[in-house]
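In this view, the complex is presented without one of its protein chains, the others remaining in place.
Chain naming follows the written order as A and B, and within any one chain the residues start at number 1.
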Amino acid sequence: MPALLEVQNLKTHYRLGGWLSRRRILRAVDGVDLTLKSQQTLAVVGESGSGKTTLGRTILRLLEPTEGRIVLDGQDISRLSQPRLRPLRRRMQIVFQHPYASLNPRKRVGQIVAQPLRIHQVPGDHRRQVAELLERVGLPASAADHYPHEFSGGQRQRIAIARALALRPDLIVLDEITSGLDATVKLRVLALLRELQADFRLAYLFISHDLSVVRSLSDRVAVMYLGRIVEEAPTEMLFERPLHPYTQVLKASIPEPANRGSWNPPVLVGDAPSPVNIPPGCRFHPRCPLAQAVCREAEPELRELAPGRRVACHLAEAPPVLARDDVSA
Amino acid sequence: MNSKLLGGVVIGLLLCLAALLAPWLTPRDPNRQDLSAIRRPPVWMGGAWDHPLGTDSLGRDLLSRLLWSARVAVVVAIGATLCAAVIGTPVGLVSGYFRGRVDTILMRVVDVWMSIPAVLLAIALMAVLGVGLLKVILAIVLVDWTRFARVIRGEVLALREREFVEASRAIGLGPFRIMAEELLPNLVPLLIVLASLEMAIAVGVEALLSFVGLGVEAAVPSWGSMIAEGRGYLLVGWWGMTLPMLALVVTVVGFNLLGEGLRERLDPRLRTEAAR
Partner (left out) sequence: MLLQVKDLTVRYGEHVAVWDAGFTLGEGEVLGLVGESGAGKSTVGRALLRLVPEPGRIVSGAITFKGRDLLPLSEAELRALRGAEIALIPQDPLAALNPAFRIGLQATDALALHRGLSRREGQGVMARLLARMGIPDPEDALRRYPHELSGGMRQRVLIAIAFSCGPSLLIADEPTTSLDVTTQAQILRLLAGLRSETGVATCFITHDLGIVAHLTHRVAILYAGCLVEQAPTETILAAPRHPYTRALVRSLPLDGLMPALRESPRACPFSHRCPERMAICDTAHPPVKTVGAGHQVACHLY
C-alpha cells in the first residue's frame, strides 16, 4: 500500500530574541522522518517540549517548516503557497486539544460544522449534511442550533470531530484530544474514533502524551524526545519490548493499577532540557541511566533494527537493564 | 442590568430624544435674538415661563439652544465614533493578525500619531480645514482612529492564538475571511464598549473646538460655543455658562457610564464564563 503521508527530515525552528537579548534558535522539530499509510493510525508520543504538537501543525502547514519535505499522497506540500494549499486542506484535517478554545464561541454549532462545506463550496444541502455529521458523532441533529458553551467537554470534542469529518478527509491529526476529558468520557471518544476510522477510511496522526490512550487506538507508535523520533514500532511490539531507554522509562513511569505493590519507576536525572539548548551527542544522554562515552559524542541515527522497528540508540542491539526500586503505600 | 449601565442608557436616551425632538420641544428659534430680553434668569430665580431656563446675552432662549446643541453632540458622537471605528478596526485587525513587519509599520504610525497631543492635533486640523460640523467630525476621526486600532490590535493578538482561529486556517480560510468571519464577531463586545467611551471623548472634543471658536459654524448652537459666550457674563448671569456646562458634563458622564456598564456586562475578561 502506498504511503498517504511521508515526512522526510522535517525541521521547524524558531528564532528567539533579537535586538535586546541573545539570538537563540528553538529547535521544536529537529529532523523527523515518518510514514503513515492510508487508513492507519500512527501515534506520536512525547512529553512537553518534545515537539509533537509542533510536528502535527507543521505537517498541516499551520506552521512553516524550516527544512524537509511533507509529501501527501505523492505531492510535496512543504513549499506550496497557502492559496495553492487551500484545496488540499479538504484531504487533511485536525482536531485540537482544547474543546473549549477550538470552537468559536460566537457561532452556533451548525455554522461551525457547516463552515468547511461552505468554504470549499461542497454541493448539496449543508443543513442536512450537518445533521448527518452530528448524528454520526453521537449528537442529536438539534445540537446545530446551540452554542458551544452549552455542551460538555466531551460533546464539544465530538463537534470538533464532526467539523473535521465534514470534508471527508483522508488524514486527521488528533492533537491531544483526550487530555482534558474524564476517564469514562475519554473511552467513549476513543471508541467513536475507531468506528469513524473504519466508516470514513481515515488515517490518524494521533498526538498524545498518554501512552495508555495510545495503546488502544494506534497501529504504530513513534516516541519523540526533544524534537526527534527516538523509537518507532508497531504498537504491541513497542509496549511489550521497548528498546530505547527513554521509551522504557516512559512506559515504566505509568502507574498501572494492575501491578499494585510492585511499581518501580526508574529514576531520571533532572528535567528535560529545553529545545533551545539541545545537548550534543545523543539528546537523551544527560538523563539516560545507561549513557556511555559514545552517547556523549555522536548522535545516534534512527535505524531499522527489525522490519518496521526503528530505534535511535547506540546501545539498542544490547540494551543493559534499568535498575529500579519499588514504590508503594 | 447594572446601575452604571442603567444610568448610561437613561442619559443616552434622554440625549437622543432631546436631539430628535428639538424642533418640536422648542417653540422658539434658537438663534432668534431679542435684545429686550437679555440675560433673563431661569424660572426658579424669578424668570418668566416663556424662557424657562432664561436667555443669554443676546436674548436667545437658553432651553432652545441647549436642546438644539444636543443635536450637534449626538451627530458628532455617532458620526465620529462610527468613522473612527471603521478606520481603526481594520488597521487593528490587520496589524494584530499578521504581526511581524506589517504590525511594526502600522503600530509605529499609530505611535507617532498618538504622541502628538490630541487636542493640539484637533485644533491644528480645524485651523487648516476651517469650521463646520463635518470638519469637526473629520478632525475627531483623524485624531481618534488610533485608539480603536491600538485596542483592537491588542485583542486580536490574544484572539488569534485561540485554537478556533487555527481550526479555520486548517479548514482553508484565508486571512481576510478569518478576520471577518472568526475574529470580528468576537470583537463586537469590545467594539461596543470602545464606541461608547469614544462618544464621550468626541462630545468633549467637539465642545472644546467650539469653545475656542474652531468648531461648528457660529449659526449652529453648540454647548462649547454657549460656554464661551456665557463666560464673559458669569457674574451677571451665571446660568448662561453653567447650564451648557452641566449638559456637557452629564452627557460625557452618561457615555462613560454606558461604556463602563457595557464593559462589565460584555467584556469576557471581566465576566466569569459559566461554562468554564
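Points worth noting:
Note that in this section a contact is a pair of C-beta atoms (placed from the backbone, for glycine too) under 8 Å apart; a residue touches a chain by one contact, two chains touch by 3 or more.
Just so it is clear, the model here is predicted, and its values are computed rather than measured.
Here is the thing to keep in mind: the chain we left out touches A in the whole complex.
Taking the complete complex into account, A:Ser253 is the one of A:Ser253, A:Asn277 or A:Gln292 that touches the chain left out.
Note on the undisplayed chain: of the listed residues A:Asp182, A:Glu240, A:Glu297 or A:Glu317, the one touching it is A:Asp182.
Taking the whole complex into account, chain A touches the unshown chain at residues 47-48, 152, 154-155, 182-185, 187-188, 190-191, 209-211, 249-250, 252-261, 263, 265-268, 270-272, 327-329.
Convention: only the chains that are shown with their structure count from here on.
If you average the Cα atoms of chain A and of chain B, the two centres end up 51 Å apart. Considering their complex, residues 57, 60, 62, 82-83, 85-87, 89-90, 93-94, 96-98, 100-107, 115-116, 119-120, 149-150, 160, 163, 167 of chain A touch chain B. Within the complex formed with chain A, the chain B residues making contact are 162-164, 166-174, 177, 181-182, 185-186, 188, 273-276.
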